[in-house]
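Missing here is one protein chain; the remaining ones are kept as they sit in the complex.
Up next is subunit A:
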């Protein structure tokens, strides 16, 4: 394991925490906001005052990412090789570290990003904003996948657990709230004695909250509300800035004004690691092999979605579309048959009339119109579409009533728009105004109703 505490005055150090050997020390003379390790320990990315710089393990500057301006938070998606940055500009940028191109630049439109976190289960980025909302982003969509109103105040820290079930947010209102991301519902909330600044969730589900000079660690805090923390630690004389659990170890790293402290937390780390996935004790050869295999398995950005298991499944609405298609085909065949048989009957009648009156003088006005009843064929049609019919407006209103108010996503926006449109239409009909006025309908002058 390697850690690299970054100071606001530009002092970055990278060292092996187990042995204490220092790899490199940089005095950058400018503000450093965040540091992130990409796929292995040979490189690290530093979000400095203006740009992001990538350094070698020994401290050699390798790249300057000038597309990422004013970034304050960095995240790395390991399976997609994407370095994500968010900052003062409110832009969330995804950079592919294999070929160096910026694959996506998303405007969050919520002002400077206050906090950033990635969901390890589906690679969705959770960004916390100053209006108390957390928005979920995928690089392929310019609008957020979902927006949740979490706090009355800025969201200072966001954390997501390993299984992608729970999200924990810390707000400037002093609350720490636990959310179920699958249903976007709040589970419970805690109020630490002072304002929480940083959160971390361990691999086994322990929650560490840094507030003031203290760190409170809760056990089973995600599934049920805990009355008291499992452990507490007071860092006398300084504020606890940032907490991070070390993966695969029972250790919590705490960054404070005096440096970095490592705390022992029993039960925090995953005891059984899978060496073919992440090997904490890999040799040089194993690291090289793993790097090659990871690059071969690099996932395309189109696989990032709220449900990562969608690949290989049938498309939504496929069965309904099939039913529609077969129903439409049957209607068409029925109409054709009806037209054909009525034409036939007319032709037959005409032939008879002709045969009866070979001089062909009398018109066929006396012939009764042929009515072909398809009632028996109608009754044969078994439509498998749902029988209960509600109006569009009623459906959407019901949907809005049942939805939670604090979550905004595409479905909600569409439903609201539909309700507005339908009520306006009903109002217009009630007032007796025509469906489409000439001013609202560009080709109104050609309409036959006028």
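Convention: a contact is a pair of C-beta atoms (placed from the backbone, for glycine too) under 8 Å apart; a residue touches a chain by one contact, two chains touch by 3 or more; residues count from 1.
By definition in this document, contacts and distances are computed from a predicted model.
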item	value
Per UniProt, the name of the complex member that is left out, chosen from "Large ribosomal subunit protein mL54", "Actin-related protein 4", "DDB1- and CUL4-associated factor 13" or "Proteasome subunit beta"	"DDB1- and CUL4-associated factor 13"
Listed residues A:59, A:90 or A:120, member touching the removed chain	A:120
Selected residue (touches chain absent from view) among A:142, A:183 or A:286	A:286
Chain not shown: contacting residue from A:23, A:96, A:270 or A:422	A:270
In subunit A, positions touching the absent partner	79, 120-123, 162-164, 248-250, 264, 266-267, 269-281, 283, 286, 296-300, 303, 308-312, 333, 336-337, 340
